[in-house]
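Report on the following structure.
With one protein chain withheld, the remaining protein chains of the complex are depicted in position.
The block that comes next holds chain A.
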Amino acid sequence: MEVVIASSSLDAGIGCWDLHSGAEQLRYRSCLSPPHGLACVGGHFLASSQLRDSSSSSGSVLFWSWNKPQVEVKSFPAEPINPLVSNSEGTYVIGGGLSGDIYFWEVASGRLLKRWHAHYRAVTCLVLSDDESLLISGAADGCVRVWSLFMIFDDIEREEAKHLYEHSFSEHTLCVTDIVSGYGGCNSIIVSASEDRTCKVWSLSKGKLLRTIVFPSIINAIAVEPGEHVFYAGSRDGKIYIAALNAESTTTNSYGMHIVGSLYDQSKAVTCLAFSMDGILLVSGSDDGIIRVWDTKSHNIVRIFRHAKGPVNNVLVVRRYLNSRTLVNAQGSLSRRHASFLPPPLDKYGNSSAENFETRTVIAVQAPCSEPVDAPYVSFHVMENQIKELQQQGSSAATEMEMERLKLDCKRSMQMVQQWKKMYEDLHHLYVNELVDGDQTGDLNGNSA
């Protein structure tokens, strides 16, 4: 089931709708998320960083399991976390802090594996590259940086290197509002949006700016079409602009260079965008609390979800397995099934290196037992082997069996011999008797004659 999940900066919980049927699912309670603060960790559960009042120094990250509306796990990182992202397997959660630090947690243990100072100002967005080996972060000062996760974890290499990042782009002049990474591993593109009213397209492999697109208004959110023909930019003026990537760009457009069109529905500022799995439906969230689903082929709205009165600032499209047993103990008894299977809370501080010793690495959970299509039956093979062995008559066992057979043969023959013998004797008797008797009778007859 493909679901749309959405959260808001005002407490309206996390809304959840089936994208295709439109049916609203469970609403998860008490969530005040910052932009990019909502994540679905490996499809297993929902996580969101929380907006906190400025008085508290620590941050807050909450977990919800799919089937319970209440918050199940609460974590309190050392500082407020804004963007939150996890890898597709759900093994890591990465958060960007207000101070510019990036936090790297292991989900299974909640351990804070790494924390590093990434930006001079608050991290505003985080995104993983296509192959999940690179992390791209954007900050309030307009800086976009690309990190190799291997480098982050390689203590030796890290000391030798001048800087941790692979690329650092500082062409944006104001706060970065969104980053999207395209398809194609190391050769992919990155699109970033900023409050300076531009979106910039970067080459990951070259580390260069490829294109700048100036928009009529500030862009809050970007979604790249899966074919990378165009990308969609949700703007503060309520429009979703369509900007060319591989598409031909126009000059006569009223919006500006490279902007080939727009979607508009009299909404307030568009704050977040997400594509559905089929690459056709585009989901947009807006400040008026409404989530619109667009058909990008026809440019029509095909569905509307009402999340809240307040602004929606996160939408995600997530594939959710109906019986989300991915983490449930397959053999789990009934009592265990209802127990929480969410991971422990995220650590506040990184442990000392000595204790950081054994990360809790887990191996895959057994897939639900699918029917063995072609079960490996062995008897045919064994039979073949035995026939071969018998034919060769080489093994002692084969000889033994052969002997056994011969014995039986012998016995049978003996019996046969006995039978024949007996028969012979019987016949003999018969004949002798007959002859003798015949003679006698003949004699008698003769005598009588």
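Here is the rule we go by: contacts are C-beta pairs under 8 Å (C-beta built on N, C-alpha and C of every residue); 3 or more make two chains touch, one makes a residue touch a chain; residues count from 1.
We take it that contacts and distances are computed from a predicted model.
Chemist: Name the absent chain by its UniProt protein name; which of "small monomeric GTPase", "UBC core domain-containing protein", "OLC1v1009413C1" or "Pre-rRNA-processing protein RIX1 N-terminal domain-containing protein" is it?
Modeler: "Pre-rRNA-processing protein RIX1 N-terminal domain-containing protein"
Chemist: Among A:Ser33, A:Ser129 or A:Thr271, single out the residue that touches the unshown chain.
Modeler: Counting the whole complex, the residue in contact with the absent chain is A:Ser129.
Chemist: Among A:Gly261, A:Gly289 or A:Pro311, single out the residue that touches the unshown chain.
Modeler: Within the whole complex, the residue contacting the unshown chain is A:Gly261.
Chemist: Looking at A:His229, A:Arg303 or A:Arg320, which makes contact with the chain not pictured?
Modeler: In the full complex, the listed residue that touches the missing chain is A:His229.
Chemist: Under the stated touch rule, tell me which residues of chain A contact the chain that is not displayed.
Modeler: Per the touch rule, chain A residues meeting the hidden chain are 87, 89, 91-92, 106, 108, 113, 129-134, 148-151, 153-157, 171, 182-189, 198, 201, 203-206, 208-212, 214, 225, 227-230, 242, 244-253, 256-258, 260-261, 279-280, 296-299, 327, 329-332, 357-367, 369, 371-372, 375-387, 390-391, 397-398, 400-401, 404-405, 408-409.
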